[in-house]
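For this depiction, one protein chain was excluded, whereas all remaining protein chains were kept in their positions.
Presenting subunit A:
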Amino acid sequence: MGTGEAGEPSTRRADERLTAAGPLRRLLVRPELGALVGAVAVFTFFAVQSEVFRSARGIANWLDPASTLGIMAVAVALLMIGGHFDLSAGVMTGTTALTVAIVAVEFEQNIWVAIGISLGVALLIGFFNGWLVTRTGLPSFIITLGTFLMLQGLNLGLTKLLTGTVTAGGLASAPGFGSAEWVFASRMTILGAEVRVAVLWWVLFTALATWVLLRTRFGNWVFATGGDEVAARNVGVPARRTTITLFMTTAAAAWFVGTTLAVRLTSVQANTGIGQELIYIVAAVIGGCLLTGGFGSAIGASLGALVFGMTLLGIPYLRWDADWFYFFLGAMLLLAVLANRLVRRSAEAARR
């Protein structure tokens, strides 16, 4: 977790029973290590066989799905470190995208007003999830499964009611679209390849989340709440507030990704985002998050998203059947979970 400056008091007599806790072992218990090894392996595997994959244009191509997934995976990783799941995160990207499109087009508002309302809706849903989880003490799995299904129904029902179809579109003609496009969906040329701005946002959010986790009080509370909520509360950590904030952060990330989708495509399907929630969790787990909470990293989750993006585009680049994609992803997940299990054992083994 900590970035461990190697300040070992070397003058003291070392415990003779201690096996060398050298830099290697310390590296091994870092949550993102497995994901880093995985990402390098996957990259090497595809890059060796496909020239397109390793070209600048190819890299920009597989960074794109990795970026929107990565933004969500980082937020979901924070939530998982805090000890909770959010199954409504995927469908929430649809809810927010639809809100942007419907408010801007059907209610003829400036797109920034629509984006603001969409953020308000997202934060409200996040607060509701967190509040219900902390109030009832029920597993977040079941509560967010409930909101997931409710939102799925609302997305379809309200879209049909307001637009008469299952698509909300026509966003390109909304006032303010140009500036919104610049923020959420512009492209820039780096080394001759067109890179979408979402990639920059993804890097930025990963850095921010890492800083918050490792270098703020709130980050300490996230680890503590996920590690042992009762113990955390006993020493004065506001565990309830921490949990609610994490659910609202996940919702805010869904809003960002949803808005990006809406502005990019200018029209939104009512079933957008359904099924994605598990992919976010997969990326976070590949990135070293423990399902039981209290351990994980934002960088790891981003690497997990990178593995996802590379596999998603690498398989068609090799002209394999795209059906193999899920097999790969599943195998990666299993490997990651097995590796995490070792980490937890070594970290929790108490020597009495």
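Assume a contact is a pair of C-beta atoms (placed from the backbone, for glycine too) under 8 Å apart; a residue touches a chain by one contact, two chains touch by 3 or more; residues count from 1.
Operating definition for what follows: contacts and distances are computed from a predicted model.
The subunit not displayed here is recorded in UniProt as "ATP-binding cassette domain-containing protein", chosen from "Cation:proton antiporter", "Glycogen debranching protein GlgX", "ATP-binding cassette domain-containing protein" or "4Fe-4S dicluster domain-containing protein".
Shown as candidates are A:132, A:237 or A:305; the residue that touches the absent chain is A:237.
Of the listed positions A:223, A:247 or A:308, the one in contact with the omitted chain in the full complex is A:223.
Across A:135, A:160 or A:215, the residue that sits in touch with the chain not pictured is A:215.
One chain of the complex is left out; on subunit A, the residues touching it are 1-2, 4-5, 7-9, 12, 14-15, 18, 21, 26, 29, 211, 214-217, 219-221, 223-224, 227-228, 231-232, 234-237, 294-295, 344, 346-352.
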